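Would you mind keeping the following structure in view while I ask a few things?
Note that one protein chain is taken out, while the other chains of the complex remain in position.
Right, subunit A next:
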């Protein structure tokens, strides 16, 4: 317990406190920091220009989450339905991209989406002669990159409850007169929601603060909050404002994580209460 606390203090609490403290000072005239107290930086976070970037980041992260959940759940469902001995093999391949570098995986998308990239060449091969489609440096490219990078998390998170589901539950539903679609909607989906929620929170939190994917696939002027923070620290030299933006981002992530933890806790609490009742 004690060593963990030391590590947590040294590596998490102290750096966060330093960044938080930074946010309450003024920017020096030639960069640097002017150590006088102010709340201006936090006010600026709510300026329509920056609030708009927050909203856009949330929208992109939300879209990426939705797509990743749909694809990831379908993949997890297919793996859980495969013969037992093949399941570890399929899971291995689903997680395989994780073993390569995040940057390389993102660069691969540039090769795909380029004006003269693989997709354009493929279209040409099928006889397409018009203008090459502009796919790189768009919001779509950013979303594709985020979905691709975080998909394995969703597959693993959804596979766990799907593989534990008693197959007789689906059979019982069919036996009672439900079609396959109704069985999915009323039995399988509700019982695997915790996995979906865990995977979704993961993708959203990692996406909303991401700055590498928007920088590489969104082009130079494309900005999400992560890029904005990056710019304040390294380009604009406005560390106090960068710190305030970072704090706002952390606050959003904490809210999402807490909401999920609370929901999971409540589900677990209901289950525990139920078991208590049965014992009494």
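Annotations
Basically, contacts are C-beta pairs under 8 Å (C-beta built on N, C-alpha and C of every residue); 3 or more make two chains touch, one makes a residue touch a chain; residues count from 1.
The rule is simple: contacts and distances are computed from a predicted model.
According to its UniProt record, the chain left out of view corresponds to "Spermidine/putrescine import ATP-binding protein PotA" among "Glutamate synthase", "5-oxoprolinase subunit PxpB", "Integral membrane protein" or "Spermidine/putrescine import ATP-binding protein PotA".
The residue from A:106, A:149, A:173 or A:223 that touches the chain not shown here is A:173. Of the options A:9, A:100 or A:182, the residue whose C-beta touches the omitted chain is A:182. Residue-level contact of subunit A with the missing chain is found at 166, 168-169, 171-179, 182, 186-187, 190-191, 271, 274-275, 277-278.
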